[in-house]
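Pasting a structure here, questions to come.
The complex appears here without one of its protein chains, the remainder shown in place.
Showing subunit A:
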Amino acid sequence: MKNPTQNVNLSRRAFVINGALVMGFAMLPGIPRAFADTEVDTLGTTILAPDLPGSLRATPYLDAWIRIDAKDGITVYTGKVELGTGVKTALLQIAAERLEVSPGLIRFLTADTALTPNEGYTAGSHTIVDSGTALFNAAAQVRQLLLESAARQWQRSIDSLTTRDAVIYDTQGRSMTYAQAVVGVQLHRFASANSPFKPAGSFTLIGKSLPRLDIPAKVSGGAAYVQDMRLPDMLHARVIRPPRRGSQLLEIDEAALRQLPGEVKLVRNGSYLAVVATDEWLAVKAMREGYAKARWTEGNPLPDSTHIHQLLTELPARRYPVSAKGDLPQPLPRAYKARVTKQYLMHGSIGPSCAVAWFKDGTLTVWTHTQGVYPLRAGIAEMVGLPVAQVRCIHAEGSGCYGHNGADDAAADAALIAMAIPGKPIRVQWMREQENLWEPYSSAMLAEVEAGLDDSGRLRDWKYELWSTPHNERIVNAGRLLPAWLLANPFTPAPSVPIAQPEGDGDRNAVPLYEIPNLKVDMNFVLTMPFRTSAMRSLGAHINIFAIESTVDELAARATIDPVQFRLNHLSDPRARAVVERVAAEFRWPHKATGPGSGIGFAFARYKNIMGYCAIAVQLHVQRQTGQVMIDRVVAAVDVGQIVSPDGLLNQIQGGIVQSASWTLYERILYDASGMHSFDWSGYPIMRFPDLPQQVEVHMIDQPDQPFLGAAEIVQGPMAAALGNAINDATGKRLLDLPLARRGWQDALGS
């Protein structure tokens, strides 16, 4: 093993990538300008122009976003990627709106390290906030420059000119295409802080539901995913992983592999093993033979899952104060106390990770469904020992990832194998059990809350303590790529650093938005665990909002105040109040469900306390004998600022409701000292059609001319909390250990 200090980047860069925040938000109200000095944002980009909006801060040149010429027409670039949320179409709408051209006239390119801006990761509900805001401004500024060019050439005032579909017209019937007007315009210039204003009332694309560009191919068998790539003479690879983390390869019977029909190559580097064949099924057979014939050391022990939350409190941890105000009495008088737990979860992509790599003429090209082509490129370059300029990462869609799944690691696999077999494109497809056993998990977590009321029934005291392993083990060095651990000269992961507030890591949304005079929130950031954990949709917000909203319901009951009214009593932000009131009205809260085991539950959160608002009410019934939970009705209201695509937003909220219900009711990774048991869908059941909510209503509150706030993750926490509150209402039991409807859970209900 190399000396860790050789590989572990303890420099400022590694620290600030993880530790510093979020510059995409300077335009939003409530974000202290003090953050503007930060050089690198949480998504991995360097800030060059702190006064510019969105991702223009990191990529200020207009021609990094938009190029216009006679040959290709209008090309628009984004450094973000399509993960299945529809952002490619939404970003195109924004660019087309502000260029004032039909979307069909734009050639739109997503993340590619050779072509597009570096926008770090496509994560954290940031895409429309970062890239959408950049394009919203850059496109308007480019159009303005083109108008100025035409006005100069015609010697007319800009106000007298109009544009339609990339053609500029004057009042005398003269016309000039954008490609003609761009001649003599220098687009390689910094964007300005201010852009031409266009009132939302005159938008023709923003706020309209443009059909997604990618869906027709996906319903008809078109080549839509990296899995569908077929390059000339492409070889198929499979990896052979150790039985568990820490296992070292003792030996492998290579002769057995040679007895397979057809040509199979074994790639071996330390404990790293892969097989490569001309035919995919042959590669699978060789992989199976390899698993059978490889002998390994035992590897790291696994803990017993029964005591995992106790273990979290005993392991080495760094304590991060998250928020403190007022004067919290100790101990809290007449406090409500709760201990809330969450198990390890997996992203559970339907398609296991895949990548294609090709080392040709000194350049390594990797097609990958990573969320961040630039950070991945740097990690791969370090791992294979190539200069960054000789590695190109191109995003190609994969199955939905919902965070840091196996995508980057599969890309690293493809890169390692392609370097071992130069000149041939290599396609690596992980098997289901490889994804389940080796993807970074969402951390098991523990939260302890103590909260109390004053004599008038208002929240007065709030103490919250959290234990979690990391939620952001993104690729800041080669050691963050799993295959790099297995090499003869292995790399060590960079030290873990939590994403700072207000974005938050395990502590995302750990601070209630409610007005509470005395409050203390702390996070214990646990540094050593048997499982690698990283980002999964909403990070700690899922359990934190669940814990906060369960506690709020309990305190409302103590105060004998309706839980919705109780929330309103502690919310002054009018937009927060608006989503709460909208759901209450549409749901006809507290309209009770009828029938045995029926219950209703309510929840609210503003994502990260700075992004989208979401309130939700759930009606369900619990079948006590079987433990089955049937969700009868879900009513949600969301405010994500100016809505770009109403149908895209609706799709995200509907999907988030179902996914969060699955996490909250059913999901946990099964393991014990003998090993991991969630290696397939029978060991990790997720929601299927029969348990689908019967009715889902989503109300969208548009905010014309207001900043984009992001949408994709805002419902995960509120849906979990509303389910918990509804189950409490249905059964009279306050369940605080997720998942709520796990196997045998009816025991928890009592008789």
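We adopt the following convention: a residue touches a chain if its C-beta (ideal position, glycine included) is under 8 Å from a C-beta of that chain, and two chains touch if they have at least 3 such contacts; residues count from 1.
Assume contacts and distances are computed from a predicted model.
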| item | value |
| --- | --- |
| Per UniProt, the name of the complex member that is left out, chosen from "Chemotaxis protein CheY", "Nicotinate dehydrogenase subunit A", "3-isopropylmalate dehydratase large subunit" or "Phosphate transport system permease protein" | "Nicotinate dehydrogenase subunit A" |
| Residue among A:L266, A:L670 or A:V696 that touches the chain left out of view | A:V696 |
| Touch with the omitted chain, as defined above, among A:T113, A:T127, A:Q343 or A:S399 | A:S399 |
| Which of A:D63, A:D214 or A:E448 contacts the chain that the document leaves out | A:D214 |
| Which of A:D279, A:E448, A:D562 or A:D702 contacts the chain that the document leaves out | A:D279 |
| Touch criterion as defined above, residue of A:I657, A:L709 or A:I727 at the omitted chain | A:I657 |
| Interface with the undisplayed chain - residues on subunit A | 83-86, 209, 211-212, 214-225, 227-228, 230, 236, 261, 279-281, 284, 347-352, 397-400, 402, 429, 431-432, 647, 651-652, 654-659, 662, 680-682, 686-690, 692-693, 696 |
